[in-house]
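Written below as structure tokens is the structure these notes are about.
Note that one protein chain is taken out, while the other chains of the complex remain in position.
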Amino acid sequence: MNQTLPQSRREWLLSDAPQTRRQARLGAIYQGWLTFRSNKLAMLGLIVLVLLIGMAILAPWLSPQSPFSQNLAGRLQPPSAAHWLGTDHLGRDILSRLIHGSRITLFIVGTVALIAPVIGLFIGTVAGFAGGWVDQVLMRITDIFLAFPKLILALAFVAALGPSIGNAVLALALTAWPPYARLARAETLTIRNADYIAAARLQGAGPMRLLIRHIWPLCISSLIVRVALDMAGIILSAAGLGFLGLGAQPPMPEWGAMISDGRTYILDFWWVAAMPGIAIFIVSMAFNLLGDGLRDVLDPKGGRQ
Amino acid sequence: MKHLLTPRAILLASALAVAPAAYAETPADTLVIAHTIDDIISLDPAQSFEFSGNDVNQNTYDRLVDFDPLDPDAGFKPSLAESWEVAEDGMSITLKMREGVSFHSGNPVRAEDAAWSLQRAVKLNLTPAFILTQFGFTPENVEEKITFDDTSLTLHLDKPYAPTFVLNCLAANIASVVDKEAVLPHVEGEDHGNAWLSTNAAGSGPYLLAAWRPNEAVQFTAHDDYWQGAPAMKRVIVRNVAESSAQRLLLEQGDIDVARNLSPTDVDSIRNVEGIRIQDEPRGRILYMGLNQKDEVLSNPAVIEAMKHLVDYQGIADSFLKGMFVPHQTFLPKGYLGVLEDQPWTYDLEKAKALIEEAGLAGSTITTRVRDLREYTDVAQALQASMAEAGLTLNIEQMTGAQVLDAYRAREVPIFIGEWGPDYSDPNTNAATFAYNPDNSDEAQATGLLAWRNAYAVPDEMNEATVAATLEQDADTRAQMYLDIQKQYQAEAPIVPMFQRIEPTGLRDNVQNWFSGRAVSSVMYRQVTKGE
Partner (left out) sequence: MAVTDTGAVAGQGPQGGGPAGQGPGAPPPPGRPGRNAARRRARSIGGTLLSLALTLLGLLLVTFIIGRVMPIDPVLKVVGDRATQAQYEAAWRAMGLDQPLYVQFWRYIGDVLTGDFGRSISTGQPVVNDIRRVFPATFELATLGTLIGVFIGVPLGVVAAARRGGIIDQIARVVALVGYSMPIFWLGLMGLLVFYGILGWVGGPGRQGIIYDGMVPHVTGLILVDSLIAGDWGAFRDAFSHIILPASLLGYYSLAYISRMTRSFMLEQLSSEYITTARVKGLSERAVIWRHAFRNISVPLITVIALSFGSLLEGSVLTEIIFSWPGLGQYITKALLSGDMNAVLGGTVVVGTCFVALNLFSDLLYRVLDPRSK
């Protein structure tokens, strides 16, 4: 689905009177894509992220040197032809570390983005749909987690489980789910008494079926927007954990940990901390742009009326 | 809400912000220091065992004997004790008190105060108490063993210890002389005034404690009637600044006089900055690598030998530990009686690789835990890289100091990388922990001994030699005994001393006579002056 599609296909997709449900759905997606594509900044974000994914996949081939090989004689070298982004305090090539680090960043973001919204969706919709004491209990638990200072909760989890990249991901996911639960619950409350739900119920659909087939799909678009907008926050939180030494362990080239390594040298060897800082900035910016674009497409209330 | 949005407020704010508020210089009679002081948990000399706590007490209290900040190499000198005499059988030492000295409260310093201070430290039996109890004092017998009359104080020992050993221990923080009459009203139950002294000071030292806000600042004011003369600096402020870069900025801007935690790179770059001077002082801390003998690979003598050649001592000391550590391969710090100067190990990958292959252990993997402190993780990563070359895989888990210590005491750290600081200024302080471990079983729970933590079964003759050295009355013979122990240690022990700490202090040019305490003592402010 891109610009080179034959005209007829495009017309089929944009048809005002779709023949089948599938055509309608694809048409909607295509329409969304057109909207999205018209947003230049969002496209820029998407391109950056595609490049990032490519970089992560091709890391071993792209990086000029091993991200781990040390050279104490050539430490803290400024950017040069041999080391495009300079070397760090152990003489490792920063560019190679950044390239390999993109894998870690993507792993963190991807995993958290898979876990947190799913927990949130489940808890939120169940609470909203069931109501009564189930709602009370679930929302009270959500409140407790919301009232916690976020970074401190994550710190506590990591400290309790032992510092590692996996535990950092888990900790971030565990602190990130409550807002999704709230959102999902609010969405559920607005639709649970809708006519078509009542109709489905009359046709004999059980609560699980109603939840999965009718309520979840309606919550998902606003969740996706939220996730896309949260990605940047997740990257920054992960970097914060790395910065505090509780994320990826050495010698893994996690970007936050690289900033933390570089901060000792920031006054004289700015590039050691600046390069990973810029990398984090670019990627989280890309996620934000993407999120903004997605909101325009997916969220009907987002102000595109 | 709307009327609040005038730009006037914003303008006012930015005008205020731009107004220069930085002061080019600190007042002439005030010493301003940036230091990491978040380790203080108590200011009671009977309890304090952290560097920063001892730094405070060193200046608020006096001890019976003490070091001279202007001549620390001379060893301990008379302080509140004017002179001392050892009994012929070596079983007791009598110290004569100096007259005419008074506490901050105005009370005279008496032999009774000194005796009470030592007795309460023994009775409280908190962590540093071993410095005193190793002479046979117990909470039950201490009132008979430490006696006093109007002018003097007598310590009755359980063995004829070397006088240098006993007196070095009396120079330690725990032997600070506390104002008994000032503390008595604050005693709660059986605490001997511990709760009150944790946040207050009752000493006779050159400075009064003006304020302590944990993790923030400690302030001192001068004790103008100090028996060695009023200090030149009337006010001393120590502010907790954790980041080296922040300390450096403060020093460059002239907002502080002294920066005590500068990183090697920061030291390097400001060494030549005008108006700033770096003073390097060797400190007592030894950075060592402990190879846990419970580990199958690490207990192999060939691997122990190989590991000693896998550390790039000079390369590390010249790069990321530059200005912080110098290579040092024995457990006694330079500056101590009987320290061995030999440096037998060199970085030799080929030799290490051959040793490991010969032992048939190439390809082994070791997973260890390292405290998340910059120096340690960097050393660990350097070691990781050289071990990889020699055929060993090292996995590193970074943890907080408390977590690593926990595991270390449970004998669960395969390769420990960290520092050991001496507890008092006598060689026994390190010998008794590195080279002494009479019972290597798990049940012994000798968690205080580094040898036990690394499951190193110290040979019997070394254990005996370590004990014998504490009883040798002649200082020269004693020094030779320590040299012999260190030689044997270098040859066979699985604990590898690698570096000794050098503390660079960043000073404004006009600060003179700064003394961080060398290897034997803590920081002293009384002799510091500020010129033009």
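Observations, loosely collected:
Per-chain numbering from 1; labels A and B assigned in written order.
We take it that a contact is a pair of C-beta atoms (placed from the backbone, for glycine too) under 8 Å apart; a residue touches a chain by one contact, two chains touch by 3 or more.
From a predicted model like this one, the values you see are computed outputs, not experimental measurements.
When the full complex is taken into account, the listed residue touching the unshown chain is B:P214, out of B:G106, B:P214 or B:G275.
Checked against the hidden chain, the listed residues B:K123, B:R239 or B:R285 yield one contact partner: B:R239. Only one of B:S83, B:S105, B:N141 or B:Q253 touches the chain withheld from this view, namely B:Q253. The chain not shown here touches chain B at positions 1-2, 4-5, 9-10, 13, 16-23, 26-27, 30, 32, 34, 38, 40-42, 49-50, 125-130, 198-199, 210-211, 213-217, 219, 237, 239-243, 245-246, 249-250, 252-253, 255-256, 400-403, 405-406, 409, 423, 445, 447-448.
Although one chain is not displayed, its contacts with chain A can still be listed: residues 139-152, 155-157, 159-160, 162, 178-183, 185-186, 189-190, 193, 222, 225-226, 229-230, 232-233, 236, 239-240, 243-244, 256, 259, 263, 266-267, 273-274, 277, 280-281, 284-285, 287-289, 292, 295, 299, 301-303, 305.
Throughout what follows, only the chains that are shown with their structure count from here on.
Here the CA centre of chain A is 47 Å from the CA centre of chain B.
Those residues of chain B whose C-beta lies close enough to touch chain A in the complex are 243-245, 248-249, 263, 265-266, 268-269, 312, 315-316, 318-320, 372, 374, 377-378, 380-382, 384-385, 396-400, 403.
Contacts from chain A toward chain B in the complex involve residues 68-70, 72-73, 75-76, 89-90, 159, 162-164, 245, 249-251, 263-269.
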